[in-house]
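Below you will find the structure I want to go over with you.
Note that one protein chain is taken out, while the other chains of the complex remain in position.
Each chain gets a letter, A and B, in the order it is written, and its residues are counted from 1.
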Amino acid sequence: MTQFLQTCLDAASLGSIFALSALGIGLLFGILRLANVAHGEFISTAAYSLIVPFTSVAAASELFIGKWHWAAVIPTVCAIVVVLALATERFVFRPLRSASAPVLMMASFTVSYILQNTVLMVYGSQARGVNLWYGLTQQIQWQGLRIPLIQIVTIAVTAVLMVSLSLFLKYSRFGIEVRAAAEDFRMARYLGVKANRVIGIAFAISGVLAAAVALLYLPQSGTINYAWGSPLALYGFVAVVVGGMGSLPGAVLGGFSIGIAITMLQVYLPPELKPFRDAFAFGLVIVILVVRPNGLFPVKHVMKRV
Amino acid sequence: MRKPHLEVRDLHVSYGQIAALRGVSLHVERGETVCIVGPNGAGKSTLLAAIAGGVAAGQGAVLLGGDPVAGLAPEAIARRGVSLVPEGRQIFSTLTVTENLRLGGFLHSNPGTARWLLNDLMDVFPSLKARASYPAGRLSGGEQQMLAIARAIMTGPELILIDEPSLGLAPKIVDQVYAILAEIKARRGVTLLINEQSSTRILKHADRIYVLRGGQIQLEGRAEELADGEAIKRAYFGFDRESA
Partner (left out) sequence: MAVPANLPLRAAGLPALLIAGLGLVTLPVSLFAPPGVETFWTEILVRIILVTGFYIFIGNSGVFAFGHVAFACVGGYAAAWLSMNPMFKQIMLTGLPHWVQTLQLSPWAGVAAAAVMAALVALVVGAAIVRLSDIAASIATFAFLVVVNRIYSNWDSVTGGVAPLTNIPQFGSIWPTFLFAALALLTAYLFQRSRWGLMLKASRDDDVAALATGISVYRMRLAAFVLSAAVMGAGGAVYTYFLGILTVDVFYMGLTFLMLVMLVVGGAESLTGVVAGVIAVSTVAQILRLAEQGVQIGGTRLALPLGLQEITLGIFMVLVLVYRSDGITRGRELPLPRFLKANADAR
């Protein structure tokens, strides 16, 4: 029983990470039909901004921004990723606004490639140990459960972020514009919604979500390398597909489902099949796309596009 | 001389290889109701979308009160007092009725204007008021058409472009739609440019009519001159009854 509760907690915290990642990807997909492969590099950039560039490899890298008080770290890292996200929008995706979805995906592939190699150039290819917020890795003993503090923080922060994001989308003017644009961008523009602003906001939110993923996952993983963010984004993708592409509640549900599925596979898969966990997850993507193109949790509206 | 409210000069639009408009010229005076009729694929929707900035013109000019606007983004053209009610309504089905309307009002710099317009419209459209917090996707076809029109008015337009308002609606509902359009026109003095596939009903409501076929204007005339429908029919079907 304790074992089971422990597993549930692991699943919920991993699911939180995936759900945040999926939200960042799903938001851009809903509005722009952009399957943003570079989301993983947004996450990596957030992590790397914490350590000093151009230093040699040490067991634990020297912290840069990461040294600061957490109340300064969080906004700074968010700002860095938001600027990066807005820059990619301005210089790559805006000139390609009328391009087809696969071309957009290819462009994001390119952005990902550029950013990953920039990280390689600045920080080198070796994995780097990062001791961020060491205190969070402590465990709380409770009713025989050993609960890492970071898991509680992850779940709580995710809940707060999701509630505030949904309030923002539900009630603010920008929220209404973003939702309308996600449903039918051209019509929204006919009504005077400014494309550049809505897309800018969406990229900014996506950047904040990427920063959140990085800051929440880093204390758990402890080391980063140049491709650190990729798997987190790839699982975000899986979640977006599972949840029905373009639906935000679907992306969140998808994220938690993947978190649960991965944790359960990790625990209950026979040892000789464990290495193939990811292959199962991505095989699932293909199956869902073919069998249930609207995802496992279809939302009523079907996206219309001109 | 007074400039026409809308003037289109030698407009060409193509989608890749397909030429949808091939040199369309027309003008709409301030306060007029002008109707464009034409068969499927004539280019009617393309024409309205091009005026509203939704598709790029390959060649030609669109002038609003004498100012060229071709090439501006749709959101910029909306700020110049043009509002489009597109074919098939295109309401935001996941947004509520009120949200659909509020969205139309965001371009006003004074939020008071938008609020006043919203209240005013709820009186004109009681059926929308009763369903204000419904997701718009649950409205009936007629209600959706009303919502699309109301939403267009929320932007405070001087020129409203309406693409096939009768599409998929029962005749009785179509009458209601046209009655509403007449009321709005009487209250706000807007200019209307309406697309329709069939001219039978429109002759009653329009001041002038253009027949569009194959991406070109085939005929232009005042509604009363064309009242018997024969000339329209010939232009519409593209053959000459006499010579047949």
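Following the convention adopted for this analysis, contacts are C-beta pairs under 8 Å (C-beta built on N, C-alpha and C of every residue); 3 or more make two chains touch, one makes a residue touch a chain.
As the structure is a prediction and not an experimental result, all values here were calculated from the model.
Novice: Under the definition given at the start, what are the shown partners of the omitted chain?
Specialist: If we consider the entire complex, the absent chain touches A.
Novice: Just to verify: which one of A:C8, A:L145, A:V163 or A:L289 makes contact with the chain not shown?
Specialist: A:L289
Novice: Considering the complete complex, identify which of A:A107, A:L165 or A:A195 is in touch with the unshown chain.
Specialist: Residue touching the chain left out of view: A:A107.
Novice: Which one, A:F18, A:F42, A:F237 or A:F256, makes contact with the chain that was left out?
Specialist: Result: among the candidates, A:F237 touches the missing chain.
Novice: Touching residues of chain A against the unshown chain: what are they?
Specialist: That gives, for chain A, the contact residues 33, 35, 91-92, 95-96, 99-103, 105-107, 109-111, 113-114, 117-118, 120-121, 234, 237-238, 241, 245, 275-276, 278-279, 282-283, 285-286, 289-290, 293.
In the analysis below, only the chains that are shown with their structure count from here on.
Novice: Can you check how far apart chain A and chain B are, centre to centre, with Cα atoms defining each centre and the answer in Å?
Specialist: 42
Novice: Give the list of chain B residues in touch with chain A in this complex.
Specialist: Checking each residue of chain B against chain A gives 52-54, 73-75, 78-79, 83-84, 86, 90, 92-95, 99, 102-104, 106-107, 137, 151-152, 154-155.
Novice: What part of chain A is in contact with chain B in the complex they form?
Specialist: 173, 176-177, 179-180, 183-184, 186-195, 299-301, 304
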